[in-house]
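The complex appears here minus one protein chain, its other protein chains still in place.
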């Protein structure tokens, strides 16, 4: 069995496990896309619950098989809530996904980002600009000249974030999924590229957040690399199918959720994938 | 006229009254499903408004024909807001629906739940595990061995919550709607079962919350039992129709809202219903 055959088997197993075990993946996530995150998690077979208070984050973390922390739309209470929650997750060894959306914006988010350098997440889900900004903020790479975060959007392509993604993955001893026209996923040793999807994903808010939430669902029952790859493959597979059914963002989002729900472990594993050494 | 014919007439009248009077049903509700709650309330003929500050809750309660209080995604300011709002509702005798989502999670929610024992809601909308947990928290039943809240989901079936639901309905002198594959609705004397719907309702976040919001709309112009039954029947009727049009959650939610809007008072009243004594 080749390494890529093995990965595809693992991806299919991760998708199957999520469907069979309905893992609870709790979240602290932003208000813009919270409904999309929950619905994508349910479509992938998981169970979703969102909280914002420190002790609720602790309690939810304690009962979750995995967790998703997304840094969009921060409120004053988020700092303590995210800190308490991440502490419990790290103590328990519960896998969790960090989505550093909006990195660079505001003092509170910057403090949270800084504090999470030590409370290492299992997986980072981000776009290219965020990967570069996070690796820079954590002192893992020299400042890139090309890094540019435009609000919540990326101005860098995924290949420009390759070095940052590898450095991040090695630091957290987990996996990093960088979303773009082609997705880059790495555990610091291997670099995998997941293809497919549609430019319409940029015309609907929250595809990145929803992907982070679904990666968390898969992470409850798979290794960080496989969970990140399974999430990327599932999204590309479902989005490719949705884009063949419609050409506009409203119906694209609806059809994407349908296709995410319908996608079989085998079809997700068969989504175009290439690998190389980091 | 048999009791069930009478109930069906009352359900049709409740649905018709909501369509004709567009009652304002204010809400303090969670951030995950807030859009779905509002859109379901509008589809049922009501008017929706959501607030989070204590004095805004008081003011909105004073101008509302009914109200919906959902305990998901609490923020520090929710405790005071919910307390002030419930006080005004009780003083004015305005019907309101309590949705104890997340019961057991965190100190703030526990305090709010405790305080609402005295400020009795008119209707409780919940799943089986939440009904058991709420009746236990309020000391209305002995601790059930089977109660299990998994995040925001239930691990108990509706029949196991029958005793708890009856005890709650008698305590609040109103009605309790317990959602499940078959819905149980009781006023403490009568137990009604509403059938239909679809397993896809579990694959979309917020069907329970949206039902709570729609029951509030109906409660502005109907008795607690009839409002709870009308809401359950409307949801089962619309979901049955949506499930005949699609097999996946994205399009199911969209079609459900369409069918909730299209459903006539007569078709909602004709949704399968059985009754027995409590």
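First chain written, first letter: the chains are A and B, and each begins at residue 1.
The rule is simple: a contact is a pair of C-beta atoms (placed from the backbone, for glycine too) under 8 Å apart; a residue touches a chain by one contact, two chains touch by 3 or more.
Everything numeric here is computed off the predicted structure, so don't read it as measured data.
Student: One chain isn't shown here. Among B:7, B:48 or B:116, which residue touches it?
Tutor: The one listed residue touching the chain not shown is B:48.
Student: With respect to the chain omitted from the figure, which of B:193, B:207 or B:256 is a touching residue?
Tutor: B:256
Student: Kindly state which of the options A:45, A:121 or A:206 is in contact with the chain not pictured.
Tutor: Touches the omitted chain: A:206.
Student: In the complete assembly, which of A:102, A:121, A:197 or A:265 touches the absent chain?
Tutor: The single option touching the absent chain is A:102.
Student: Spell out the interface residues on subunit A facing the chain that's missing from view.
Tutor: Against the missing chain, subunit A presents residues 30-33, 35-36, 72-76, 102, 105-109, 150-153, 202-206, 246-251, 253-254.
Student: So that we can see where the missing chain sits, which residues of subunit B does it touch?
Tutor: So the residues of subunit B touching the missing chain come out as 24, 26, 31, 34-35, 38-39, 42-43, 47-53, 55-56, 59-60, 63-64, 75, 77, 253-259, 261-262.
The rule is short, and it goes like this: only the chains that are shown with their structure count from here on.
Student: Indicate the whole-number Å distance between the mean C-alpha point of subunit A and the mean C-alpha point of subunit B.
Tutor: Computed from C-alpha means, the inter-chain centre distance equals 34 Å.
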